[in-house]
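Apart from one protein chain that is not included, each protein chain of the complex appears where it belongs.
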Amino acid sequence: MTKPDAGLDSPGARLLQAQGIESSAFTRFMGTRLRAFSPGRVEAELDLRPELTQHHGQAHGGVIGYLADTVSAWAAASTGIDVVMSEYKLNFLAAAHGEVLWARGEVLKAGRRQVIVRSDVYATHEGQETHVATALATIAAVNGRREEETNAGQ
Amino acid sequence: MTKPDAGLDSPGARLLQAQGIESSAFTRFMGTRLRAFSPGRVEAELDLRPELTQHHGQAHGGVIGYLADTVSAWAAASTGIDVVMSEYKLNFLAAAHGEVLWARGEVLKAGRRQVIVRSDVYATHEGQETHVATALATIAAVNGRREEETNAGQ
Amino acid sequence: MTKPDAGLDSPGARLLQAQGIESSAFTRFMGTRLRAFSPGRVEAELDLRPELTQHHGQAHGGVIGYLADTVSAWAAASTGIDVVMSEYKLNFLAAAHGEVLWARGEVLKAGRRQVIVRSDVYATHEGQETHVATALATIAAVNGRREEETNAGQ
Partner (left out) sequence: MTKPDAGLDSPGARLLQAQGIESSAFTRFMGTRLRAFSPGRVEAELDLRPELTQHHGQAHGGVIGYLADTVSAWAAASTGIDVVMSEYKLNFLAAAHGEVLWARGEVLKAGRRQVIVRSDVYATHEGQETHVATALATIAAVNGRREEETNAGQ
């Protein structure tokens, strides 16, 4: 019996776990975990250890940018193609204090040549969420995608 | 005798060293060094240690984004104000193989409320440079800037 | 009796109508209309006249960018401050065929110095909507905003 392609135990999530986390030294270095998975919608998180902060005791902007970049690529990959990040734009919204930093990436459009992903980053502090950044990314489909698998947006 | 405000030994560079590097845990964790300093133009670099790479053996995109973000903030700070990163956009141009990753940030406009910085990231591999990313950032002046210190220019 | 500050007949909408449309030659030239108004959420639209198209018979990208820019500024202004557009990033999602092009801008964060707005552009063709672009913009508050009027995002 095959598992459905959603949830952390699904084939898609396992492939992402193997390719995106276990074989990427930096992703392990940052301690990034997959938090939720369904095609076109992925969440990732990491613990805000002291070494990931900056001088005001909050998450360094580079950690926030890293997590937005990562979750955007993972959301694009969750649509079943090999991807390479092309570009992204990130707006910082609030200081990121807390124990956990997490992000959600959502596919806005999965085209033949590229995938557009919106992502949002949150900090969790004593159970309270703060929306700390929002990003918009373009991810290239390395080998393209078959036409019948595309969608034209939401 | 006062030192001129350019070069790694200038007062501006020393302030950046103290505020941007020594008091920022993540910047030390990444091993980022100031490489060149003059008002409005700053370079930073880091060694591409194995833990900063991803599965293809090249610098992880998150490391490239981090360095572009950092050098943009430093270039803005080099104009003599307290800064907070507002937003940036980054385009990846080529895979980043090599021993050293470095970046240059250049102020395009230093206004009263915000500073616009263009930055470029390069990988050095056996003496050869590859242009791996380019970014465009908006940095807010925390307490503003006196009008006579602004420029409207390139 | 005062009108509530939402709806096309509210004081906020009337101010926008006077400042953003009637006194702006280009906005009139493009034929832009206010379509919906509430603080932090504004819609604008224009008719896709032949002169606003390009060689494939669809809306020119410049028209789409213009509408995203305009609705972003209007959404920021709807929070009660004088604004100046700082920057935006726009992703094109699909070709824009149809009779009407419209856009919605939503404030993600209204800070003291700047407002972050997400906007989406749609084309309406024979009653059917296509999501043609999405944008993320930073708008500066010209004279700042009193602290008690800010929000820290969603």
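By letter and in written order, the chains are A, B and C; residue numbering begins at 1 in each of them.
Heads up, the rule we're going with is that a contact is a pair of C-beta atoms (placed from the backbone, for glycine too) under 8 Å apart; a residue touches a chain by one contact, two chains touch by 3 or more.
All values reported here derive from a predicted model rather than from experimental measurement.
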| item | value |
| --- | --- |
| Omitted-chain contact residue, chosen from B:13, B:48, B:63 or B:136 | B:136 |
| Chain B, residues in touch with the chain not shown (by the definition above) | 89, 91, 93-94, 108-109, 116, 118, 130-131, 134-136, 138, 152-154 |
| Missing-partner contacts on chain A, residue numbers | 86-87, 89, 113-114, 138, 140 |
| Residue ranges of chain C at the interface with the undisplayed chain | 19, 23-30, 50-55, 60-63, 65-67, 69-70, 73, 84-92 |
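Rule of thumb we're sticking to: only the chains that are shown with their structure count from here on.
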| item | value |
| --- | --- |
| Closest chain to the centre of mass proxy, which here is the mean CA position | A |
| Chain copies touching (chain A, chain C) - same or different residues, decided at half shared | same |
| Computed distance of Cα centres, chain B from chain A, in Å | 24 |
| Chain centre separation (chain B, chain C; CA means) in Å | 33 |
| Two or more partner chains touched - positions in chain C | 89, 138 |
